[in-house]
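Below: the structure, in structure tokens.
Up next, subunit A:
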Amino acid sequence: MTIGLEHFLVLGALLFGVGLYVALAKRNAIGVLMGVELMLNAVNLTLVAFGRFVESEVALSTSVFVVFIIAVAAAEIAVGLALAMVVYRNRDTINVDRVNLLKW
Partner candidate 1 sequence: MDGVGHHLAFWSLAVITVGAALGILVSRNLIHAMVMLILSFIGVAGLYLLLSAEFIAVVQILVYVGAISVLMLFAILLTPRAARDNAETAMRYPGLILMGLVIAATVFVALETDWGAVREEPVAESARIIGQSLINEFVLPFEIAAVLLTAALVGAVALARRDDEDIDAHEQSLTLEGREDSGGSS
Partner candidate 2 sequence: MSAWLLAAWYDLRDLSGISREITEWVASWGPEWLASAVSGAIGAIGILAVIGPTLMILIWTERKVIARLQVRYGPNRVGPRGLLQPVADAVKLILKEELVPRAADKWLFFLPPVLVFIPALLVWGVLPFGPHMQVADLNVGVLFLLAVSGTNVLAVFIAGWASNNKYALFGAMRVIAMTISYEIAMVLALLTVVFLTGTMSINGIVLWQQQEDLILIVLLPMTALTFLLGATAELNRTPMDIAEAESEIVAGYHTEYSGMRFGLFYAVELANTLVMSAFMATFFLGGWWLWGLDAWVPSWIILLVKTSLVYFVFIWLRGTLPRLRIDQLMTFCWKLLVPAGLLFVAIAAVERTLLLEYAWDRTIALPVMAVINAAVTVAVIGAYARVTGAGAHRAPAGPRMARGRLGGLRAARQLAQAPSGSD
């Protein structure tokens, strides 16, 4: 059997699913951010696979897209971790269950 597009898509789907679970269910804010990173990686993998296997108008436009996603991910993680730090400083915890001031 040839390794084809579907292999990578399924792999991406698995990664995305695990990332989703981690992002949804983990208690630690940094753990949640890990899940988000995992999902972004899955998406990137899928995009690069499409770019490799599917003919397109602009060569490697998917790779350009991935570069942008990585840039945005870096920005997102910087802000996210800064937020976690601020929450920690004010609330002494980064447990997302206990950071519920906006809930009520």
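The rule is simple: a contact is a pair of C-beta atoms (placed from the backbone, for glycine too) under 8 Å apart; a residue touches a chain by one contact, two chains touch by 3 or more; residues count from 1.
Picked so that all candidates are chains of the complex that A comes from, given by their letters.
Owing to the predicted nature of the structure, the values given are computational and were not obtained by experimental measurement.
Trainee: My understanding is that every option belongs to the complex but just one is in contact with subunit A. Which one, out of 1 or 2?
Mentor: Among 1 or 2, contact with subunit A goes to 1.
Trainee: Over in the complex, which subunit A residues touch candidate 1? Could you list them?
Mentor: Per the stated touch rule, the residues are 1-22, 24-28, 30-31, 33-35, 37-38, 41, 44-45, 48-55, 58-61, 63-64, 66-68, 70-79, 81-86, 88-89, 92-97.
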